[in-house]
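Our next item is chain A:
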Amino acid sequence: MKIDLSVQHVTKTYADFTAVDDVSFQVETGRFFSILGPSGCGKTTLLRMIAGLSEPDSGKIEIRARDMAGIPPNRRPVNLIFQNLALFPMMDVAENIAFGLHRRGEGKAVIHKKVSAILERVDLAGFETKKIEQLSGGQKQRVAIARCLVLEPAVLLLDEPLGALDLKLREQMKVELKKLQAKVGTTFVYITHDQSEALVMSDHVAVMNQGVFQQMDTPQNLYNHPRTPFVARFVGDNNAWAGRVNSSDGKTVSIETNDGFTFQVLSDQSFQPGEPVDLFLRPEAMLIQPDEAIADLNRFEVVVKSLLFDGANSRLLVNPLKTGTELLIALPQNRQYDYVRRDDKIEVGWAKTSGLCFPKIET
Partner candidate 1 sequence: MNTSARAKNRNFRWGLLFFLAPVCLWLFLLIVLPHIDLLIMSFRAENDMGDMVWSLSNYRNFFEEPVYWLTYVRTAIYSVLVTFLTFCITLPLAFYITKVVCPRYQGFLTILLLMPFWVSELVRVYGWMILLRESGVVNHFLLKIGLLNQPIEMLYRDTTMVLGLVYTSMLFMVVPLISVLESLDDSLIEAAHDLGANTWSILFKIIIPHATPGIVSGSIVVFMLTLGNYLTPNLMGGKNSLWFTEQIYNQFIASFNWNQGSAFGFLLLIISSLIVWLGLTLSRQKLGKVVQ
Partner candidate 2 sequence: MKQKTLCIPLLMLALLIFGFGTVSAETLQLLTWSGYASKALVDKFEAETGITVKVTNSNNEEMIAKLRATRGAGFDLAQPSQDRVQSVQEKYKIYQPIDMSKVDTDQIIPAMLEAVKKNTTVGGKAHAVPFCWGTSGLVVNKKLAPRARDYSDLMNAFYNGRIAYRLKRPTLIGLAFAMGENPFAKYSDPKAYRALMERVGQAMIDAKPFVKLYWTNGDALLEAMRSGEVHVAMAWDGGGWKLFNENSNIDFVAPVSGALGWIDTFAIPAKAKNVEAAYKWINFVLRPQNAAAFTNSQKYGTASRGSLEYLDPSVRDNFVRCFPPIHINNIKWYPPVPAKLEAIEGKILDKVKAAR
């Protein structure tokens, strides 16, 4: 597989903090690669360095095996879609899209052909003479993408381009963007703080925090096998439960939570007895009133504090019996649990394979 983008040990330091700290990754041709992280994690800085809008302090950025050091943005084979899209308000749609082609000095006829072809591709055929302010949010989105794609860049960089859209449109654009990427086959590097965008669209996702890549993996692996507590917390919903290790044999860990429950978790890590740990439980990992017959479940009783109805994403907010700990439990909407009411006392169980255990980090 050909490598379109290779970032090696890139570091960028500002006066008082390190924005990007020794980051390395590679993106293969035609992949949809996302960098997911909270705001201020350094992902935008990283993207701007790839685009050439700022220079790394150390490390190397290669695009299609060419070192990009010292090459200004206008001569890099990458294009960036800005968070606010940065469409030129003084030009119409066609002029916006033709801007880059004009700069390359392409002929008028060629430009005209390319512009109508790309507009057709993003389903905006016939929009050439529309003014930017006449377009809807989604249309602007597509013009911004078309403006970059028409230049056939090696890598298309996207800086949270869906951030400004409303929820419904965002859901729709997620799917469209994924389809478009598959259609044109351009390598996308996409940064976002919205885990759902990253998970839905990407082939690979890197989770970034405080300038460092925490984990780089497929969306499924990120969700199911987070390798750091940060990833466990940040990707998808998770219940964190503080406790201490009773015993650990390299395969099973026995944990006593701070409020007195004892659970068994599978883990290939080994822990010292008495070591403080965080136990992570996904809401959907917990079963409500599990069948008596299922063996090897960690079972405990909870009091229902409230029902959070949200369609397919409905949950129960519960307190384990006689504690103040709050847990979220998925509430499948298959009518099986319609009887659950507030203040009910119910039993909850989870398999020891579905819990995750990390050493507690000092915060």
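A few points about this structure:
By our rule, contacts are C-beta pairs under 8 Å (C-beta built on N, C-alpha and C of every residue); 3 or more make two chains touch, one makes a residue touch a chain; residues count from 1.
Selection rule, in plain terms: all candidates are chains of the complex that A comes from, given by their letters.
Every value quoted in this text rests on a predicted model; they were computed, and no experiment measured them.
Of the numbered options 1 or 2, all belong to the same complex as chain A, but only candidate 1 touches it. Interface residues of chain A facing candidate 1 in the complex, by the touch rule stated above, are 51-53, 72-75, 78-80, 82-84, 86, 88-90, 99-100, 103-104, 147-148, 151.
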